[in-house]
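All protein chains but one are shown in place.
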Amino acid sequence: MELYDGPLDVKEIFGRWLDEQAASNYGAYIPFVGTIRAEDGIEALSFDIYEPVLKAWFDSWQEKAKARGAVVKMAHSIGDVPVHTSSYVSAVFSPKRRVALELIEEFVEDFKANAPIWKYDVKEGKRIYAADRSTPMDGSGLLA
Amino acid sequence: MELYDGPLDVKEIFGRWLDEQAASNYGAYIPFVGTIRAEDGIEALSFDIYEPVLKAWFDSWQEKAKARGAVVKMAHSIGDVPVHTSSYVSAVFSPKRRVALELIEEFVEDFKANAPIWKYDVKEGKRIYAADRSTPMDGSGLLA
Amino acid sequence: MVKVEFLGPIGKETIEIEAATLSDVAKRLKEESDLAEWLDKCAVAVNDTMVSDLATRLNEGDKVSILPPVCGG
Partner (left out) sequence: MVKVEFLGPIGKETIEIEAATLSDVAKRLKEESDLAEWLDKCAVAVNDTMVSDLATRLNEGDKVSILPPVCGG
């Protein structure tokens, strides 16, 4: 798991992960690259991350992937990420195509639902919580 | 659609596609990289391609992707590709995560089923048709 | 005493309270009017492990984290 201040160097990450797994005899490598779209007049998105819980979430995914013979990786930005730059890269390596296609979908969807990351629109230099696009994590409402 | 003699330069392809789409305001970029696994004592896989039908297949996929606001790309090797090098890269760019995840799966699976490409194991320099791993294309048996 | 921290956009300072279980934390937090809009959509971690049981016991010095709706990527 890799966290960076600001936008990701997507090519460096893609290439380094490729090299790291060069000898692992995988058959399929599927990265997912998330890039900030220009919309609603935003200048950037900005992110807060709670690293200890993100680490636990990612560790549990590494175990799940390992049980299916696969490897997962992820990188995410902290702070401001301008439009048309990237804030998120995740990836699956697997001997098998089917496992890789299934895992990348499950991994990315669970990431969206349960990774402890908070998103803000940046407009005129101001951070505005993206409440309408945010999802309560599994188990929310426990204290209500 | 890009065809190359021998293994693909995966980093070059990944980075060039990323750059080509840099201004297209996509939100999700999902490449699929297929790499030759060392198994059954093979030295390499080798591929024949029938380019006119592959081109038609790919063109129809570009239309399907366009109808969903997305872009598809692909690169494949012709001839011998040694173990632990890559023969296949495809990719989807889409404004939306869900569309990208669905399309990459459909695109890769239809590629496996219907792209006119024939695979051979290379053992001791000899090409052996991978009959057991090959699938009749849609509509097969018409002349039987 | 346990520490309760509010993550991301909640924008509330960490507080210290007396609590033997998560139930006690819930009771106490419901008294805070600035949390009214948050509690029903927040998840909870104790010492950085996600929890789903109000009966979870707390010890002196434990850290309770309140996690509002997320949107990574």
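For the reader, a short list of remarks on this structure follows.
A, B and C are the chain letters, set down in written order, and residue numbers restart from 1 in every chain.
Going forward, contacts are C-beta pairs under 8 Å (C-beta built on N, C-alpha and C of every residue); 3 or more make two chains touch, one makes a residue touch a chain.
Note that the structure is a prediction, hence the values are computed from the model and not measured.
Put simply, the missing chain touches B once the whole complex is considered.
Although one chain is not shown, part of chain B still touches it, namely residues 34, 47-50, 52-53, 56, 76, 87-88, 108, 111-120, 129-131, 133-144.
Simple rule for what comes next: only the chains that are shown with their structure count from here on.
Counted as hops between touching chains, the shortest connection from chain A to chain C is 1. Per-pair tallies of C-beta contacts place A-C first. In chain A, the positions touching at least two other chains are 34, 108, 112.
In chain C, the residues that reach two or more other chains under the touch definition are 73.
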